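Omission of a single protein chain aside, the complex is shown with its protein chains in their original locations.
So, subunit A:
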């Protein structure tokens, strides 16, 4: 008998996703927003793995691996953008200040 039923996994994943969503909505610091996105991706991956354990199918873990690749790419590109914004003299990491696309090369 597994320690978690599928209902518990769904409940835990919903809680984690809500926490991550609240983090994205409330925090304005871009590093914190990326971390909240990672929490949300983890919640989605947890549902996949839980469903795979519930129906005893390896597809859930296959999707987990793909979500892991997605999270790695998202984090790498997001952090590169943050470093780029910071290197061009932006004093804060507030996400709302980065609303101009053609900022530094043409201005």
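Rule of thumb we're sticking to: a contact is a pair of C-beta atoms (placed from the backbone, for glycine too) under 8 Å apart; a residue touches a chain by one contact, two chains touch by 3 or more; residues count from 1.
By our rule, contacts and distances are computed from a predicted model.
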Which of "NADH-quinone oxidoreductase subunit J", "Dihydroorotate dehydrogenase", "Branched-chain amino acid transport system permease protein" or "Heme lyase CcmF/NrfE family subunit" is the UniProt protein name of the chain not shown? "NADH-quinone oxidoreductase subunit J"
What does the interface between subunit A and the hidden chain look like in terms of residue numbers? 1-12, 14-16, 18-20, 22-23, 26-29, 31-32, 34-36, 38-39, 42, 45-46, 49-50, 52-62, 64-66, 68-77, 79-84, 86-88, 91-94, 104-105
